[in-house]
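Removed: one protein chain of the complex. Kept in place: all other protein chains.
Showing subunit A:
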Amino acid sequence: MANEEERQLLVVIFDVNPVWWGIKSLQGQAQITKCLDCLLVFVNSYLMLRHDNKLAIIASHSTKSVFLYPAQESNQSPDPSKASTSDQAGGDCRYEHFAKVDDSVTDKFKELMRDGCEKNDIRRDSLIAGSMAIALCYIHRMQIESHGNTKLNARILVIKAADDAASQYMSFMNVIFAAQKERVVVDACILGQDSGLLQQACDMTSGMYLKVPHQDAFLQYLLTAFLTEAELRKESLVLAQSSRPREVDYRAACFCHRSLVDIGFVCSVCLSIFCQFSPICSTCETAFKPPVQASKSRKKRRALPANGT
């Protein structure tokens, strides 16, 4: 089992892009509330594994990232209506920790979605990179707060719904490198389309990338694949197999067209990538000689006198 002196910290990033979820609801394929239920059960199971397992849940909206748990202290006086529900919850013999988590998530989620479905919130993508950055900061803070007595084993689970956005590429890559440096494992559970960025993230931090085909069994996927921490997954025959490195698309983009290239030209001065040769690098204005193509012509030239004599 895990090292006695190690504690686990799981940060779940839940993609709540209203546009995507709205369309899916309309098509009857998915429902955000059901998904949230599954997530809560999953999180409860995680907390049940060890008494000192730590948890954080971040909702990644199209315009902001919000901590669903642990809830940030608000300066407002507690709403009496809210107080009654929590009292009610406290009185129903749930495990207190679960109750705390569930209630916090529910309240914050409702708050977010109440204010978050406006017109200016309509975007195709969610702020995943931003949420991951917040998660990494939280992890870092937790590591410092644990005073180095116990090692903190942190991982991030991204439940992604909406598609990738090209505008987030740079931030995303930086976040991935930071996670790699901090030895934070990034796992991904994809509800929508495949995400190249998250594939790269999982590959580089040795996490697990899983695409969920349909959401009826979403909880089962979560429980099977993501309940255990990264090191233990190696012991499982099933999980070790399925998280084998698939073909992750690591291709770089050329600077001229922003399209992915396999083989290209790189300026040796400024390291910018081009798909075609140009005598002057447009980024740093260095002049280059065109590549020599002498070998073929030389062979022809050599063959000629042989035939001639």
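To be clear about the criterion, a contact is a pair of C-beta atoms (placed from the backbone, for glycine too) under 8 Å apart; a residue touches a chain by one contact, two chains touch by 3 or more; residues count from 1.
The criterion applied here is as follows: contacts and distances are computed from a predicted model.
For the chain that is left out, the UniProt protein name among "ATP synthase subunit b", "Palmitoyltransferase", "aldehyde dehydrogenase (NAD(+))" or "BSD domain-containing protein" is "BSD domain-containing protein". Of the options A:M142, A:M173, A:M204 or A:L227, the residue whose C-beta touches the omitted chain is A:M173.
Note that of A:E6, A:D52, A:E182 or A:D216, the residue touching the chain absent from this view is A:D216.
Along subunit A, the points of touch with the absent chain fall at residues 18-19, 21-26, 31-34, 36-38, 40-41, 44, 102, 106, 109-110, 113-114, 117, 121-124, 163-167, 169-170, 172-173, 193-194, 196, 213, 216-217, 219-221, 224-225, 237-238, 241-242, 251-253, 255, 258-260, 269-270, 272, 282-285, 306.
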